[in-house]
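Here the complex is missing a single protein chain, while all its other protein chains stay put.
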Amino acid sequence: MSYPNIYRPYLMRIDQITEEAPDVRTLRLGFTRDEDREHFSFKAGQFGEYSIFGEGESTFCIASSPTREGYIECTFRKMGRVTSALSMREVGDTIGFRGPYGSIFPIEEWYGKNLLFIAGGIALPPMRCVIWNTLDLRDRFEDITIIYGARTVADLVYKHELKEWDERPDVNLITTVDPGGETEDWTGKTGFVPTVLEEAAPSSQNTVAIVCGPPIMIKFTFPVLEKLGFGPDSIFTTLENRMKCGIGKCGRCNVGEIFVCKDGPVFTYAKMKELPPEF
Amino acid sequence: MTEQLQQQARKLLDDQEVNLIIGYGEGSARAVRAVFVRSPEETEKLILDERCTANLAVYLNKKEIRALGKPAIVARPSVQRSIVQLAVENQLANGDITVIGIDDDGTLTLFSDLDKLGEHVLAQAPLRGDSPIASSGSRSASSEASSSGEASSSPESSASTESPHSPESPHSPEMDEERVRKLSSLPMEERFAFWMSEFAECLKCYACRAACPLCYCERCTVDCNQPQWVSVPAHPLGNLEWHVMRAMHLAGRCTECGACYDACPVDIPLHLLTQKMHDNMEEAFGTSSGEKKDKPVFPLNSFRPDDKEDFFR
Partner (left out) sequence: MIKRAFITESSLAGLIGQLAESGRRVLGPVRSGNRVMFKEVCSMEEVDIDHIVTTVSPKEALLPRCEEIVRWKNQGKETLMADENNPAVPTVVYGLRPCDARSVEALHAVYTWDTDDGFFLSKYDTTTFITLSCRHCDEHCFCVATGGGPGDTAGSDLLLTALEDGLYLVEIVSEKGQALANEYDSFFTMAHPGVMAGSGAESGHGAAANPGGATQSGATAQSGAEAPSGTTAQSDAEARHGTTAAPSPDQIDKESYLADVEKHFDLDTLRERLEKAFDGPVWEEQSLRCLGCGACAFVCPTCSCFDIQDETYGTTGQRLRCWDTCGLGQFTIHTSGHNPRETQAQRWRQRIMHKFSYGYNRLNITGCVGCGRCSRACPADMNLAEHLIDIAGAK
């Protein structure tokens, strides 16, 4: 009996490259084969294994919205072997992609609710997928608030989109940079995300919070949200652990009994509280 | 002997001179294992007999053990040599540890001064159990150092006990030297074939690295991937790369305790490689390992403008 090769990636062509911040870029990827494009679908929150042949695979979320069909985007910071190689690639080059993998943000369950997005630094990409997804279905949600912070003004990613969101009357965008990270013409806030969140004090009534950020930001943000009245079931986040296979075989992303690649990456705070602290 | 060791260990803990004793205790299936004694009562766990040959010095590098505070370590001659080499390489300084030296004749000597330990090793237990006055040509440099060391040697406390049994080891120094001699006499093709067939069994479990007191790098070259110096998979090329790299990194530093071989789950005699490298280093540079000198020489790690080779000038 022959089995499909679950490790064979799609071949993707780099259609567009956007410089987001120092060492951070976004690649827009198109399928090289029409049948792959037609077959392919994903939902907000899912991730993939992006590969440079000869260097290896690297795990990132899909940063574009499933409502924008025909391509996917990923945003990454040049850090290791694969991301360094990825950042050398040019428009027209071919890379590999396996996916989509993992759990999703239950967007349909959020219809009729207020949405509060909280992100820090390079963790905006997983949230950008959900933000565009909900903005493309704008009339199904009540208020949409986005709180986004980075270390410095230069480190803010998706600067054009931040501007677009800022100008939209149906989005309340609050941007902030860490103290000392501001420039002279900076018009946003200065301060850490949890503090800015506490000041903004958005209502928890009929609201879900979606939080993405470095572990330290997450750690200090959850208590603030709880103080604001958010229940652990209405706080969502997405976890990152080191992965290789993405399909629950290679054994390295587990946190206790759960596999981040299969049961995650999207978790509620309620679920996270049940997990051992191995992420 | 065990009793004397236990008394000594108890005293060190009672006097709060150290926080733990790294020693040998009963293990499973007649084996002995490392034990980490943290209270005077626990010193009863310590044993000392012919089975206690494992190189405990490896635990001096282990983060989790370091976190327990200042250790005293039960050190048979091979362990003493490793400690001296670690001191030579600035991995241990005076005051970091207390050494409970146990010589082959059963003498127990405490060292807190690693220079003194160095002198003791030269006098009592130089590499391969040779007598302090070396017999072969290239070792004369070190034997000179040893005789001068002997003169000033004054162990801080010393006591003689009954002689222990000769260490029971699956690989005696004599056997190993014989194997190296045999291998060296083979034509290069045969030697290569021998090693390739041995390396073919390597699982890349890195037990050899983990068991070696001198493999203390925070990040081993095999764990670096920019660039990927060594192939990760355990295929013939990757295994060859690893073993060559390992032997080169230990060239002239290995103190020939054989822990790497003892640790290897598939019985690859990889200690013979480092042993041969040691011979080569002695021959080429007149250096030996596990010996404390005033000005240690690291031929493969140092650059001198007047180097006789011009290829890297």
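Going by the order they are written in, the chains are A and B; count residues from 1 in each one.
The rule is short, and it goes like this: a residue touches a chain if its C-beta (ideal position, glycine included) is under 8 Å from a C-beta of that chain, and two chains touch if they have at least 3 such contacts.
All values reported here derive from a predicted model rather than from experimental measurement.
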Note = Only one of B:L186, B:C217, B:M248 or B:V266 touches the unshown chain, namely B:V266
Message = Suppose we count only contacts with the excluded chain; which residues of chain B make the list?
response = 27-29, 31-36, 54, 58-59, 62-65, 201, 203-207, 209-211, 223, 231-235, 238, 259, 262-263, 265-267
Inquiry  = List every residue of chain A that touches the chain not included in the displayed model.
reply    = 1-9, 11, 51, 53-57, 79-80, 83, 92-94, 96, 215, 240-242, 244-245, 247-257, 262, 276, 278-279
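Just so it is clear, only the chains that are shown with their structure count from here on.
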Key: Complex contacts: residues of chain A adjacent to chain B   = 80-81, 84
Inquiry  = Help me check something: in the complex, which residues belonging to chain B touch chain A?
reply    = 225-226, 228
